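Data block below; observations after.
Every protein chain except one is present and positioned as in the full complex.
Read from first to last, the chains carry the letters A and B; within each, the first residue is number 1.
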Amino acid sequence: MTDAPILPEREIEKARHPLAEAWEMFRRNHAAVAALIVLALIVLAAIFGPWIYPTDPFEMVWAPFSPPGADGFLLGTDYLGRDLMAALIHGARVSIVIGVAAALMSVLIGVTIGALAGFYRGWVEELLMRVTEFFQVLPTLLFSMVIVALFGASLPMITFAIGIVSWTAVARITRSEFLRIRQLEYVMASRASGTGNRKLMFSVILPNALPPIIVQAALMVGSAILFEAGLSFLGLTDPNVVSWGQVIGSNRQYILDASFTVTIPGVAIFVTVLAISLVGDGLNDALNPKLRQR
Amino acid sequence: MTFLQTLATRTFYALILLLAVLVLNFSMMHLAPGDVADTIAQSMGGADAEVLAQIRTDYGLDQPFLVQLGRYIGNVLQFDLGYSFFYNQPVTDLILSRLPATLLLAITAQLLALVVGVILGVYSARHPKGIASYFVTFLALFGYSAPVFWTGILLLIAFSLKIPLFPVAGMTDVTVEGGFWAHAADVARHMVLPVVTLSSIFLALYSRLSRATMMETLGSDYVRTAKAKGLSEREIVYKHALKNSLSPVITLAGLQFSAVISGAVLVETVFSWPGLGTLAFQSIIARDTPTILGILFFSALVVIVGNILTDLALRLVDPRVGR
C-alpha cells in the first residue's frame, strides 16, 4: 500500500482547473498545435515585420516581374517592379487587424441579439429573429461592397462593412445555446432565488454558452480575412495601404507573364485562414464537453 | 398546414423582407455623400449651383425623406429601379439582361456541389478509413480556407493557360457558328472553370455534412430495422439512410444562396462572366449607385425565392416538415 490518497480516477480529473484540462485536450490535436505555431509566426511577422523588413511595398525597387529568388528579391517583384516580400509582410497587418476587429464586431452584435432573443422569448425573439433573417437574405459580399462603395474605402469602414454582414451565425448559435441553458436546473434555481435578469443573462447563462461562441469567433476571424481579401481583390480597399487581396487583384491581368505575383499572396491568405480554422478545430475539441466525456 | 397555406405565408414574409431591403437601399442612398444630381452633373461635365438645384427639384430630391422613400417604393412596385446614367439604360432592363447568366452559373454550381458532395459524403461514411474520407477532410479544409478568386485564378492558369482546355474568359465565343446545340456546347465549355471554382466552396460544406449525417443515420435504429428485414445493402443505404440524411444537407444548401451570390461576384470577375457580379464590379468602379442598389435588391429577391424553394424541397424529403 502506498500513502497516496485513494481517489477514483474521475475525481482527480475533476479537481483540475478547467483551462488546464482544455489545454490538455487542445494539445492532443497535433494539427491544431502546429497551426497555432504557424499562426503565432504570422502574427509576429505582422507586428514586427515592417521594422525587420523596412522596404516600402509601394516603391518601385527593381524591374517588373523579376521571378522569386532572382536579383536578391526572395519573392520577386510585381508588374510595377515593387517588392512582393514587402507587400506580404506589410499586408499581413491589414488582414489580421481587419480580421480580428470585424470578427469582434460581429461577435458583439451576434451575442447581444442572440442572447436577448434566447432569454426574453416572445415578441422580442420574434422581432430579433426577423432582423437576423433580413441580414441573411442580403448577399454578404454584395452588401459590404455597397457599403464600402457608398461610404468610402477606409479601413474602419471596411471593418464595419464586414462586421455588419457576418454576425447572423453567431446570433443563431447564441440564441440556441440560451434556449437550451435557460431551462437547466441551475438557471431555474438561480431565477427562483431572485437573481435579476441582467445578472442571469451575463453571469449565469452567458459563461456556459461561451464554448461554441468562442469556436465560432475563431472561425469568424478566418472568414473575415477571406472577406477582406475578396473586397480588396475587387479594388474596394484603402489605396494607401497594401493588402494581400489587393496584390492579387492588381496583378491578375499579368498572370500570363508572372503567375507567381498572384499565387504567392494567395498562399499567404490560404495558410493564414487554414491555420485559423485548424486552431478552431482544436478549440472545438478542447471546449466541447460532449467530446470530453468520451 | 397545407402546401398552399405554407406557400402563402412564406410569400407574405418574403414581401415584407423585400420591403425592408428597399427601405435599407433608399436609406443608404440618402445617407451616402453625393446624390443623383451630382451624378447627372458629373455626366454633363460639371454644373453650377443653379443647375444642380434645378435638377434636384426635377427629381424631387428637395422633398422630405419619407415622401422620397414612398415614391421610390412606388417606382419599384412598377418595376422601375431607376436609371443608370453610366450605361444609359433603365436599371431593371440592365439587370434582367445580366440575371440569366448569373442564375445559370449559380444554379449549376449549387447542383454540382450538392450531387458530388452527397455522393462523396455517402461513400466516405461507408468507408470512414478510405481514401474518399481523407479527400473529404482535405476538401473541407481547402474549400474553407482558399479565397475563391484565388482558386479561380489557379484553375485558369492550369487549365486555360498552361493546358489550353477551356477558354480564358466570357460566356460565348462569337466565332462559333451553328444551331442551338453548337451554342449550348460553347456556353458549356465556357462554364466549366467558373462552375468548378464556385462549387468548390460548397462542395466542401456539403460533403462534410453529408458524411456526418450519413454516419449518424447508418447507426440509427431504423437502419437496424432495415437490416433485420433482410433488405439488400443497396436498399439500406440508398433508400433508408440516404433519404434521412438529405434534409440537413438541403437545409444547409438553402442557407447558402446568399453565399453563392457573393461567391458568384468574385468568380464572375475572375472569368469575366457577363452576369450580375461583373455588373456590380463595374458599376462600383463607375460609382453607378442606382445599378448597385438594384443588384442588391435583385439578389435579395433571388435568395428569398431560393429559400422558399428549399422549404418546398424539404417537404418532399421529410413528411414531418410543416405538420
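By definition in this document, contacts are C-beta pairs under 8 Å (C-beta built on N, C-alpha and C of every residue); 3 or more make two chains touch, one makes a residue touch a chain.
Keep this in mind: contacts and distances are computed from a predicted model.
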| item | value |
| --- | --- |
| Absent chain [UniProt protein name; select from "ABC transporter ATP-binding protein", "Twin-arginine translocation pathway signal", "Succinate dehydrogenase subunit B" or "NADH-quinone oxidoreductase subunit D"] | "ABC transporter ATP-binding protein" |
| Missing chain: touched chains present in the view | B |
| Selected from B:92, B:110, B:151 or B:244 as touching the chain missing from the view | B:244 |
| Option from B:220, B:251 or B:272 whose C-beta touches the chain left out | B:220 |
| Selected residue (touches chain absent from view) among B:33, B:164 or B:230 | B:230 |
| Residues of chain B in contact with the chain not shown | 220-222, 224-232, 235, 240, 243-244, 317-320, 323 |
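Following the convention adopted for this analysis, only the chains that are shown with their structure count from here on.
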| item | value |
| --- | --- |
| Chain B to chain A touching residues, read off their complex | 17, 20-21, 24, 28-29, 31-33, 141, 144-150, 153-154, 156-157, 161, 255, 258-259, 261-263, 265-266, 269-270, 280-281, 284-285, 287, 289, 292-293, 295-296, 299-300, 303-304, 307 |
| Partner chain B, residues of chain A touching it in the complex | 133-134, 136-143, 145-147, 149-152, 222, 226, 229-230, 233-236, 245, 248-249, 252, 255-256, 259, 262-263, 266, 269-270, 273-274, 277-278 |
